[in-house]
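For this depiction, one protein chain was excluded, whereas all remaining protein chains were kept in their positions.
Showing chain A:
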Amino acid sequence: MDEKYSSNVLSGGKLGMVEVPDSRLTRYIVLLVISKVLKALGIFESYDILKAVHIVQFIFILKLGSAVILLFFQKPFSSGKVISKRQWIKLIKHAVFSCIISLLGFFGLTLCGPLRTLLLFEHSDVVVIALLGVLFTSSGGGPSKTRGAAFFIIAVICLLLFDNDDLMAKMAEHPEGHHDSALTHFLYTAIAFLGVADHKGGVVLLVASLCLKVGFHTASRKLSVEIGGAKRLYALDNLVSSLVLLPWVVVLSVTTESKVDSWSSLILPFGMIIFSVMILEFYVEAICNTKMETLRCARYGTIALFLSALLLANFWTHPLTDQLRSMSKPPQQVSTEHVLSGGVLVSAIFFIMSSSILSSPSKKGQKGTLVGYSPEGTPLYNFMGDALQHTSQSLPRFIKDSLKQILEEYDSRQIFYFLCLNLAFTFVELFYGVWTNSLGLISDGFHMLFDCSALVLGLFAALMTRWKATRIFSYGYGRVEILSGFINGLFLMVIAFFVFVESVTRLLDPPNIDTDMLTPVSVGGLLVNLVGICAFSHAHSHGSKSCSSNDHGHSHHGHSHSEHSHGGHGHSHGGMLRATPRNKASVFLHVLADTLGSVGVIISTILIQQFGWLIADPICSLFIATLIFLSVIPLLKDACEVLLLRTPPEHEKDLNSALEKIEKIEGVLSYRDPHFWRHSASVIAGTIHLQIMSDVVEQRIIQQVTAILKDAGVNNLSVQVEKEAYFQHMSGLSTGFHEVLAMTQQMESMKYLKDGTCIM
């Protein structure tokens, strides 16, 4: 059933990897699950220990302990190749990186608690690589992988937003002096600088260090081959990193006093952590990776780990903490310790789903397009699609080229500069708004940004117009301008509608508008738009005045929309502007509407400021909305006519007289199917069929007709010249089949064969 509907080609015949049935691997799966449960236990315990022991000391002990055990098992010095000096240097680098990653991981543990750390940090490499593949490459591997990536992101967001962990409040209270060392202090200040709560900082930190970890594992693969096996590398790495950490630990233990009373009581927990987190998990993973596929190993391991973490988080009573607390401090209420919340539960479910989706083997074979059938009848596929996609140019190159193209031509250059000015003003406004915490300014900034989208659309259309014609766009891309004009017109209509609705509701209940911020912002906006007017005054006689965009009671944004989008719109009709007087009229209407609108805003501002007539504002909005609406209608009508392939109205007369002239050409009998339409600003296309007498030379007629229609403005013409012979041929060709069919049926019934008659 699955294969029946999927369009993949290669998996159809079970060509892919053959999966070993689970039953043969039960031993390994059980082993994996046990090791993961133990690991979860170990992490929970290390969270408790980390409350007493300094993080650097903790990591040092872990590394040292595991190094001793691994030296005993692995014997890295007595067996294998001799390690050269260069390899030692590489090893030291490797060890430093691994120390940094474990520091980050365990620091995240102190911030987020064990459950959240396990959820975030303990993802398998394959999962993370699949995730990154979906996010950053175009060929992610089908919609299911995309879903997995979306689940992962949702899970992280759930942890960030919906997880109201009670401990955060407590953590936020702690004084700066609490921090044990320079390192943790530095990390804390870094997180505080980011402006998020500690636990959210921890989430971000853990995600970042997860990516680091995966990258580190991938990078260290080469070294492990050089050294002679991953296990030997692991043993040596633990040894070297404990040596690297040694001086730091010595300095620490000399300078700070330890909070731990008796190290002897910690020996057992430490042993347990070293065994479960560092050694058992490593060996079990190594075995399982060789016995099963990595993907399946990752799937089972992650699910087991997350489920056990959830269970532990529910039932773990922090025995060690109580023990430690009873020694040092009076007990606090334990219930506030990173409890299970709804958000965490949801995100754990999402994490489990995403890791099982991302680690499932991608069944998608390569997608091919059906080309045809071979002589034997088997379908033929074409796999060229991917190869062709990758030849597209890079993004920076594309931006550079299009910028160059924009700056080449006068019109688009003007729009571009105006757009830049607008954007700059918007961002100044936004930053100032954030700085002074003024909601009005921020919202106005967003409105301006929204308006710029119309400008961008116009600019992009102007850019596209210059692209070369392709098979699909056989006339060239000129018509894109008209379509973008149409979209901009719709945009304006929608804006007018919204302004209208809002002003009606305000008319019923006029709100208070404080006009304090109005003056400076409106002056700025006026300046920007004055520049815009100057820039556009030559090319298009309507630039924009946007005093209205500055009313931060956001009632008049409609107006600001109007003129920015007019900017784009005006351009998109730029070519037609020269050609059609009607467009000029509509553009003039636009300018009029703009001017009236801005005057209206100024008046309403004055009225509100001087007399406190709050109702002036919605009335002005109504007025403006109506004006926009009325001025858009002719523009939309014009664009519609072009899109509906109407005969261009400005050429109607010329075309009619041209057709009359054509009829009078010597030898022409009549014409039929005359189609003339404006394709784009510069192209008027036409097709016509002519019937001529049989003794006239066709090419001469074509020449004459082309000349006549060219005078009438048609510059892309096809003339089909038909003589009487054509119709005879056509009737022979098209009706021949049916006639012959009928005839042969007759003949069959009569059992009489008459040779090829009556074809004509």
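In the analysis below, contacts are C-beta pairs under 8 Å (C-beta built on N, C-alpha and C of every residue); 3 or more make two chains touch, one makes a residue touch a chain; residues count from 1.
Keep in mind that, in the parts below, contacts and distances are computed from a predicted model.
Comparing "WD repeat-containing protein 46", "Beta-hexosaminidase", "Cation efflux protein transmembrane domain-containing protein" or "Cleavage and polyadenylation specificity factor subunit 2" against the UniProt entry of the hidden chain yields the protein name "Cation efflux protein transmembrane domain-containing protein". Taking the complete complex into account, A:Val494 is the one of A:Leu268, A:Val494 or A:Leu630 that touches the chain left out. Annotation for chain A: contacts to the undisplayed chain at residues 1-2, 5-6, 142-144, 146-147, 161-162, 342, 372-373, 375, 442-443, 446-447, 450, 453, 471-475, 479-480, 483, 486-487, 490-491, 494, 498, 554, 640, 643-647, 652, 673-677, 679, 685, 687-689, 697-700, 702, 717-723, 725-726, 729-730, 732-734, 736-737, 740-741, 743-744, 755-756, 759-760.
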